[in-house]
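Here is the structure we will look at, set down as structure tokens.
Left out: one protein chain. Kept in place: all the others.
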Amino acid sequence: MSRDGQKIDRRKFLKGAAVGAAAVSSTAISNAQDQESADHQHAPSDIALRVKALETVLTEKNLVDPSVLDEVVDRYENRIGPQNGAKVVAKAWVDSDYKARLLDDGTAAIGELDLLGTEGEHMVVVENTAEVHNLVVCTLCSCYPWPTLGLPPTWYKSSAFRARAVIEPRAVLREFGLEVSDETEIRVWDSTAEMRYLVLPRRPEGAEDMNESELADVVTRDSMIGVAIL
Amino acid sequence: MSRDGQKIDRRKFLKGAAVGAAAVSSTAISNAQDQESADHQHAPSDIALRVKALETVLTEKNLVDPSVLDEVVDRYENRIGPQNGAKVVAKAWVDSDYKARLLDDGTAAIGELDLLGTEGEHMVVVENTAEVHNLVVCTLCSCYPWPTLGLPPTWYKSSAFRARAVIEPRAVLREFGLEVSDETEIRVWDSTAEMRYLVLPRRPEGAEDMNESELADVVTRDSMIGVAIL
Amino acid sequence: MNSIHDMGGMHGFGPIVVEVDEPVFHEEWEGRAYALSIGWFPASQYKEWGGFRHNLEKIPPKDYLNMSYYERWFFVNEQKAMQLGLVTEEELNNGNADPNYLMPQLEPHPDSSLGPGRLDLEINAKFENGGVVRAKEINGRAHNRLPRYVRGKTGTIISDNGIYALQDTNEKDEQPYDDPQHVYTVRFSSEELWGNASHGNDFIYLDLWESYLEFA
Partner (left out) sequence: MNSIHDMGGMHGFGPIVVEVDEPVFHEEWEGRAYALSIGWFPASQYKEWGGFRHNLEKIPPKDYLNMSYYERWFFVNEQKAMQLGLVTEEELNNGNADPNYLMPQLEPHPDSSLGPGRLDLEINAKFENGGVVRAKEINGRAHNRLPRYVRGKTGTIISDNGIYALQDTNEKDEQPYDDPQHVYTVRFSSEELWGNASHGNDFIYLDLWESYLEFA
């Protein structure tokens, strides 16, 4: 939604100034959407050529195998994604023994489902309850549990999310449409070492009759990051 | 010296990477000089037109008097500058009573010379000695004693100076050619409120026979900021 | 607010680049933009520089770093003039005032009862020279003059500079100016501020309003 060029007039800045949004179409200033869209869009026009050149030169020198690159792209575009984390969550919902193991030792329990891997070797699962809501971020870069959630969405990598999640998580969640009551404790997990975090969301009401596979279908990526509930 | 376009090859980045300098001519990356030159040069091409437009429209509405603007530009281009601070320093060197008043109450003593004014209403003068070297910065913006030193040079306003002066003043001074011994105490004055700082440098050796006016001629702007000695 | 303007202690900006024999202004527009900031101040509804600085700080970090110093100044003036309705985007694009545009009746400039500058008031000082104080954690979106690198840190009062109205603005960018306080110069050791990256003989001095400080 942020990929179209925006022609935002100067007045928009004034309205958005309080949260730092800015826009003057006739100058170098960006508005917040422009700014965020930079996270996947700003690249100079020749970036595609440069990437191609590096891959080609390294390939011709036998330092890279392009079929390995094909496999990596295919893996994250088609095979590894939030559907993996959803399996973990659904199993925890229907199998209380598994849930206990998962919360006690996320790595071992996720390993049972063969869902460990790069950037997800050491997993910690944190449970949402009536009293506690969990939110995952990585302020220093964009650490994320690749094997269970795939590659992170642009917003997770954005400066705004990285900067704000630790200082004003409630304001951040509100932007995702999630109002957390003052009585609910919020735990923000800033991924600074090798542990990767997965939120175990609360089982939605009205899902009592679903089986494990049906439950997995209702688990969203955002609920496992902690910016949504189900 | 930083105003020419630089065609710096990719390898330069590698050498400079340890201090964060970067350059790839074929991409959006800037090298450190490019970056600093942005402090007076990056403006989009239409900035001159935009400034002219705002001045003209405000003038036509009688909200601005262009002759006042002429006067302000003339004041800082031709009348107010480091020569003012130099008078203060030279007088302190030859008049020990004045020096005592200056260090005790900079505002009053500089007021005696009629050198107070905007962004220099409240002055504090800090003295370099054999044991202490003083350095002035403003990390939050670029506060500077306009009436005594004029408008600040670009490097004083640069991100590099603002960021580094408080955490590694010795490395900063080294870049100005000033090696301060470990035994010398460095005092960094970060201008955060309405006080503006002027460094009273040590009187240079070999200047014993100079009169006040001759002394004023040897006092440099940089010595009154604290990035040089005389 | 905690934005990129609060850059004390950051790495990554490279060496200090010094221009020899630098002119006061590099281009004519720089001088006009600077003078405009002074010349239109009475009409700008800023009470003092605090409001102006807050607007500089609200420039998003990417833009802040992409803009030159005078470009930032000009930008916030341009924005402010439009925000007040004194000029329109169309007028700026055309380069001339529109004789048919009716400027809004602005509220009379809400003069501060105190104003900036040192105040001749009698207020008891909470701290005294030699006292050990800690800078508070003040992290709101409002404007203040307490850099992040000293928040939570302990230092020593070395002088009481007298009474000044607090320069902070609130989140709405208003500058109430009704909070006169002692302003102290506080000396912090580099070791306290920077730990392993410090030098034992480096000290950093900041002028801090009394409400930024607590007993350590």
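Descriptive notes on the structure:
The first chain written gets the first letter, and so on, giving A, B and C; residue counts start at 1 in each chain.
Keep in mind that, in the parts below, a residue touches a chain if its C-beta (ideal position, glycine included) is under 8 Å from a C-beta of that chain, and two chains touch if they have at least 3 such contacts.
All of these numbers come straight from a predicted model, not from anything done at the bench.
Shown as candidates are C:Arg32, C:Lys62 or C:His182; the residue that touches the absent chain is C:Lys62. In the complete assembly, the contact with the undisplayed chain comes from A:Val166, out of A:Val166, A:Met210 or A:Leu230.
On the side of subunit A, touch with the chain left out of the figure occurs at residues 1-3, 16, 19-21, 31-33, 35-43, 47-58, 60-61, 63-65, 68-70, 72-73, 76-77, 81, 118, 121-122, 124, 139-142, 150-151, 153-155, 157-170, 172, 175-176, 182-195. Interface with the hidden chain, as seen from subunit C, comprises residues 1-4, 9-14, 57-62, 64-66, 136-141, 148, 151-153, 192-198.
The working rule: only the chains that are shown with their structure count from here on.
Farthest from subunit B, judged by the mean position of CA atoms in each chain, is A. The greatest number of inter-chain C-beta pairs in contact is found between B-C. In this assembly, the C-alpha centroid of subunit B lies 17 Å from the C-alpha centroid of subunit C.
As a whole-number value, the distance joining the C-alpha centres of subunit A and subunit B reads 45 Å. Inter-chain spacing, taken between the CA centroids of subunit A and subunit C, is 36 Å.
Across the assembly, subunit B contributes 42, 47, 50 as residues in contact with two or more other chains.
Contact with two or more other chains is made by residues 66-67, 78, 92-93 of subunit C.
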